[in-house]
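Can you read through this structure? Questions will come right after.
The complex appears here minus one protein chain, its other protein chains still in place.
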Amino acid sequence: MNQDLLLKLLQEVAAGTRSVPDASRQLEHLACQDIGYAQVDHHRSLRKGFPEVIYGEGKTAEQIAGIMECMISQENVVLATRVDAGKAQSLLTRFPSAQYHAEARMLVWRSAPLPAAGRGTILVIAAGTSDLPVAMEAYITAQAMGNRVEQLIDVGVAGIHRLFRHREMLEAARVLVVVAGMEGALPSVVAGMVSRPVIAVPTSIGYGVSLGGLTALFAMLNSCSSNVAVVNIDNGFGAGYVAAMINRA
Amino acid sequence: MNQDLLLKLLQEVAAGTRSVPDASRQLEHLACQDIGYAQVDHHRSLRKGFPEVIYGEGKTAEQIAGIMECMISQENVVLATRVDAGKAQSLLTRFPSAQYHAEARMLVWRSAPLPAAGRGTILVIAAGTSDLPVAMEAYITAQAMGNRVEQLIDVGVAGIHRLFRHREMLEAARVLVVVAGMEGALPSVVAGMVSRPVIAVPTSIGYGVSLGGLTALFAMLNSCSSNVAVVNIDNGFGAGYVAAMINRA
Amino acid sequence: MNQDLLLKLLQEVAAGTRSVPDASRQLEHLACQDIGYAQVDHHRSLRKGFPEVIYGEGKTAEQIAGIMECMISQENVVLATRVDAGKAQSLLTRFPSAQYHAEARMLVWRSAPLPAAGRGTILVIAAGTSDLPVAMEAYITAQAMGNRVEQLIDVGVAGIHRLFRHREMLEAARVLVVVAGMEGALPSVVAGMVSRPVIAVPTSIGYGVSLGGLTALFAMLNSCSSNVAVVNIDNGFGAGYVAAMINRA
Amino acid sequence: MNQDLLLKLLQEVAAGTRSVPDASRQLEHLACQDIGYAQVDHHRSLRKGFPEVIYGEGKTAEQIAGIMECMISQENVVLATRVDAGKAQSLLTRFPSAQYHAEARMLVWRSAPLPAAGRGTILVIAAGTSDLPVAMEAYITAQAMGNRVEQLIDVGVAGIHRLFRHREMLEAARVLVVVAGMEGALPSVVAGMVSRPVIAVPTSIGYGVSLGGLTALFAMLNSCSSNVAVVNIDNGFGAGYVAAMINRA
Amino acid sequence: MNQDLLLKLLQEVAAGTRSVPDASRQLEHLACQDIGYAQVDHHRSLRKGFPEVIYGEGKTAEQIAGIMECMISQENVVLATRVDAGKAQSLLTRFPSAQYHAEARMLVWRSAPLPAAGRGTILVIAAGTSDLPVAMEAYITAQAMGNRVEQLIDVGVAGIHRLFRHREMLEAARVLVVVAGMEGALPSVVAGMVSRPVIAVPTSIGYGVSLGGLTALFAMLNSCSSNVAVVNIDNGFGAGYVAAMINRA
Amino acid sequence: MNQDLLLKLLQEVAAGTRSVPDASRQLEHLACQDIGYAQVDHHRSLRKGFPEVIYGEGKTAEQIAGIMECMISQENVVLATRVDAGKAQSLLTRFPSAQYHAEARMLVWRSAPLPAAGRGTILVIAAGTSDLPVAMEAYITAQAMGNRVEQLIDVGVAGIHRLFRHREMLEAARVLVVVAGMEGALPSVVAGMVSRPVIAVPTSIGYGVSLGGLTALFAMLNSCSSNVAVVNIDNGFGAGYVAAMINRA
Amino acid sequence: MNQDLLLKLLQEVAAGTRSVPDASRQLEHLACQDIGYAQVDHHRSLRKGFPEVIYGEGKTAEQIAGIMECMISQENVVLATRVDAGKAQSLLTRFPSAQYHAEARMLVWRSAPLPAAGRGTILVIAAGTSDLPVAMEAYITAQAMGNRVEQLIDVGVAGIHRLFRHREMLEAARVLVVVAGMEGALPSVVAGMVSRPVIAVPTSIGYGVSLGGLTALFAMLNSCSSNVAVVNIDNGFGAGYVAAMINRA
Partner (left out) sequence: MNQDLLLKLLQEVAAGTRSVPDASRQLEHLACQDIGYAQVDHHRSLRKGFPEVIYGEGKTAEQIAGIMECMISQENVVLATRVDAGKAQSLLTRFPSAQYHAEARMLVWRSAPLPAAGRGTILVIAAGTSDLPVAMEAYITAQAMGNRVEQLIDVGVAGIHRLFRHREMLEAARVLVVVAGMEGALPSVVAGMVSRPVIAVPTSIGYGVSLGGLTALFAMLNSCSSNVAVVNIDNGFGAGYVAAMINRA
């Protein structure tokens, strides 16, 4: 339940347009609601400015639906990540107004257009074409949290002039999310060119000693550019979320 | 060379109070200055809003001094990290106005008091007493970059009520740096309580399967709280730097 | 063969109600019974208070059935773990009175209701919905060993107030089993709140540097709370077993 | 502050033998006491039945002394682990009634003989002579927590008859702590012989692929005996602590 | 080509019963025969006393058949390991006199019964039922190399009396092959009981920190019993081969 | 766009046989061409002497086709690696003049026969039959880059005389590519026999502690022969490419 | 106590030349003797044909002396490994007839010349000069166990003709111990040339990805030659011991 909805509810009670028992029913699960296999944290929007996001991996479509069901009554936006095509189909049948982003494997439900929440632009950069799904997860997340987001794909360091052609775009961004697999060198180079925070996302793209993304991760943590912070391998969602937090007005 | 110094120089030339040859001499190393064992990047202040920071490990005191020497003529603040007590002594003799922070192993030289650069407060939290040196590195860095910084030490999760007593301090911060070794659980808990970005710093404190900080690092990257980004093990400097970038007005 | 069955047998011989050759046949495999692909350890119930438990992974349904067959004649409870749905179906046809717990992938056969064996309550806590299968394995095991067991699901550290609402339940338990994946922080927090032993179970839930549960495991072994001992990744069975051993009257 | 001291204090106030301001001063730091570099958790004895234990590694002798100073006023026993001989000497000068156990590198301070707290005997077993320091840490810890403790040294699996000679001692114990380096096989063998919980402690003894104790740790976590739970490498203290928790009357 | 066949050929030439051109054709590939995708090493029997063994993994059935074809003309025994059921079927059609051991995934072709080659008995021991396939690979290999082989299955350390019942069998063996997964403790215990060399084979049986057999491997390499040497994970073939080399008369 | 094509274009403009607008259209994407999911680097042939090579893994057939489409207009050779049989079929339909090498999983398109580019012979050696696919990737790559290439398969160190028989072939090569899995010993032995650079390629062939090729990789990096440099696991393409660079006339 | 000494003692008792109480005193510690910090396993000579060997690492000189003292009364040879120069000096003062091998860091005490125990020659080969200490440990051990031992130093694969010059020496050996660091390729090459068992010993010689000997170890375990078994990194003692077991008449 976010601050706006909470205020509205209390104002209705004050105005007598909503009965006390009704408001009470609405608020009784504010701390969290126990639905057996999950304790839905309705308080999170108040505490963190954005509702709980459902991590779809390892949950059945039924469990995801159950959690969505009980969030929809209290929130105006619900996100689910790591939702594969099969689960998505079943969820879209149940929540037809939701939108599924296949490449990012995300499901977004909104009760209304989101108000702008960010101060500047968030720029999502991907080193290669194969890094697109992770970049899209960051893109959709940041956008769903009310930000203006732009993207730049396939500007890896093997042909670094491709990056330099977009120098203005880089300098205009308020926060940058840089996604790369293999040797993970792109965040260092980008961060050396801007005066803004860079959130680096290693991907599992590569083979041999890419070690499922560990090499890119470790390279990014060792960046010789100081304005770089890192999230988990393939964690586009986390990068988009942190970028939105930084950009919050 | 930062923007202020550059503008002043050009205005002096325009006003005729500085000769063209003199300005030219001043500017000829703007891209970078080659001193044999280093290419000092004078352009960095203009590009990134803060001059190059000297990484002291693996450099001799003479090399550090040489780089400082050639930065001082162009910058109003110079930082050196990972400077041990021995090198510090020799550098203080040469730069008596510099200040050495023994616990953080940092040397700070300033030509003038720093103007405030941040929008809010940066809060540095350390899980245990043994994490102090890393926390101090973050503290000194953020402070030297013109921020208001506060700290909270020894509030690890084994006695989590110690943390909850400072809830207001947590909620008041604009950015939080959370430093922890061993199981690295503190950033997750802190991030779950606030609506601001958390920069997590794993430390090498612990033994056995703390693996020199790898366990804390991996735990932080796997945080179930989404507003967490991470820097390298024991990298207090990087955390302070990123926090300052985020907090920049 | 457990102590009760052994005593009964000897009493029957003493009373002349069972012939010596018959008793001898019954006892000849007491040390262990060789069935070619296995040496069934009938002595284990006497030695350890609970019969051998069959580890189903890497055994064919026929091998599991063969071992069960020869245990059933000597024990009043038989457990098999890591039994997938296919093998379960074939085993249930052969042992219709057995019960299959699909989520925990366990098969339990009992000749009679189990007498209570524990002194207090064992509480099984899971950090997230995705940790349920491992938590259920601990739950079923401890229950099958004669204990009163309770559970608490989805109380991870990203919304730690969900845990604090159940403080009394935590304090009432005699032993706690805490199951968590990702950063594995929950056992540290729980252990900091109680004066009882906590058995921590890391799960393979997570991605990237969760490293198949290694990160959660290492975090738990590095717990800054001292009343924590740990079992292997996804080893719900072992946690339930140790908890039952601790709780034994 | 433990329950006994708290009750006594409140009774004195009730009886009028202690003034309210005095009691208040005594209680004001109950939650925790901030001494700059540490937040001493005086509430821990109440919450967990035993006061905070000071981890000496990475703390100066002055810091340890400062924490001891402020604990001694509220507790009747104070433990510090990982205290090397140098720090110990300086601390003994300041706290002459404390006792230093050089092999275990522990410092124990007591205001009075400890009342017995355990139900049965805790048996500490070490595989080899080189594992003695870790075994002693477990021994001293369990003893300081009010338990009857016995030990058995150098009974590794290369000559397993040495272990079998002490079968009665093994069967008599209520909890067993088994310490081993190298291949870490001893806990499996011991656990296969008893019906009680075994706390296994891997040590860093060995070379090559002993990997600083990782091999022994992993072997213990993979034990084919189910009544084994494990603590961190060389963590004799943790093993003694958990054993005491299990044995608590 | 082994020594016997070579001698026979040369004697035939000497006796005039085989023409020189014919013998020459037979010998021209003695060093090795190039069949494009392989250089078949016919000289190996002479050099090492046993012909090259075909490693089936990563080779097509056609490639295996091609190599067998060209070995059969020169050897009296041909072994292929890691041959799955599909390839086996196709190979048996082509070489109907060969024998396929499904559990061991081995194919054995013989032109005649093998003469006894070993001095004593080789004993193959497996810790658990799940280790059978690897144990069988060792068994078949040692047998095909002309040795008397015995086996003992499911005598792991969780019920160590099962092993002690076969003490005489252990003491009678000339070489012992001990196969174990999980914590890999069995070779240490067995080696402590005998005065003969023990070849330890780690298996990939286990989960979590069994790490695909690495834990068992490392434990075996760290054995506190000195008469243990180790082969690669799941390398039953290598163990059987080395055992045969040791046992060679 | 390579140097020849560029010169021809400019000469046509100079000669008036090509209009300026037409040439301009041709050159406008010289730096790179943005096709949404990729920034095709047409400048690479000029800069590096060979056009960008398409890494097929993680790209859809449509994406590969799109990139090929826009390269074909500017280059006379296009390579795609890691193209599986399914994608290849779809691409061959679209580019019928391309050639698919199934074993090497490579697609090669040429507008004309390639002019010879190398000074000497490149020799590709594979330790075993199972290493063929990687060796073929190196072979096809070097050949497509205009070199004379030879190969030698199955000459591993277990029968080292097989290698010595080809000593002249080894000594005649200008550059050697040596491919090996398992213990990766072959490059050291080969490099000890020649006075030319050896490019070593570890493969993922093996099991157990071959660790997916890491062991072979590390062995090659530790070669006691000094004329060895190494590429990533299974990176036949990279080895062929570097060899071609070294051999360039 | 070895078989000869035991027989002699019993014969003296039978002959009346030794009193029963005296013999009893001698035999009472046969199973093992408890000296507090060690349980000396006097039974080992009978069981394994060679007395317990003292592992000196992590034991004080006093502890080593104490164990030697109580072995000398019952054995005719005592070995201690990993004894540094300091401890050696103190032990030689106490046991002047012992011999210290500085390079191998071993102490050998004998009551009489050792009878020959082996059937053939054991050959110890070292790849490089830096591997000498480990090779010497194998050499001294095998020799002290009654074997004829020869050695061959610095014949690594970078100049493989150095090895081939000694082909006869290789073929004459009954067992071969091959010691190598770095890429650990030598055992594969040697094993490919002989028909005898090869015990491979990886050493920690090397840097970078030699990983303290792990690379050599893994390479040896992946040997494409089948007659190779491996011991722990730097474990010259174990290799010598296993070789002696294999060579035992």
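Chains: A, B, C, D, E, F and G, in written order; residue numbering restarts at 1 for each.
Heads up, the rule we're going with is that a residue touches a chain if its C-beta (ideal position, glycine included) is under 8 Å from a C-beta of that chain, and two chains touch if they have at least 3 such contacts.
From a predicted model like this one, the values you see are computed outputs, not experimental measurements.
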item	value
Sole contact to the chain not displayed, among G:155, G:180 or G:214	G:155
For subunit B, the residues touching the chain missing from this view	31-32, 36-39, 41, 43-44, 52, 55, 57-59, 63, 202, 204, 212-214, 217, 232-235
Touching residues (missing chain, whole complex) on subunit F	47-50, 53, 192-197, 199, 217, 221-222, 226-233, 235, 237-239, 241-242, 245-246, 248
Hidden partner interface residues of subunit G, rising order	128-130, 132, 153-155, 158-159, 161-162, 165, 205, 207-209
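Keep in mind that, in the parts below, only the chains that are shown with their structure count from here on.
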item	value
Pair sharing more residue contacts (C-beta pairs) when B-C is set against C-E	B-C
Pair from A-B, F-G or E-F with over half of its contact pairs in common with A-C	E-F
Cα-centroid distance, subunit C relative to subunit D, in whole angstrom	28
CA centroid of subunit A to CA centroid of subunit F, Å	39
Of all residues in subunit D, the ones touching two or more other chains	128, 158-159, 192-193, 208-210, 214, 217, 221-222, 232-233, 235
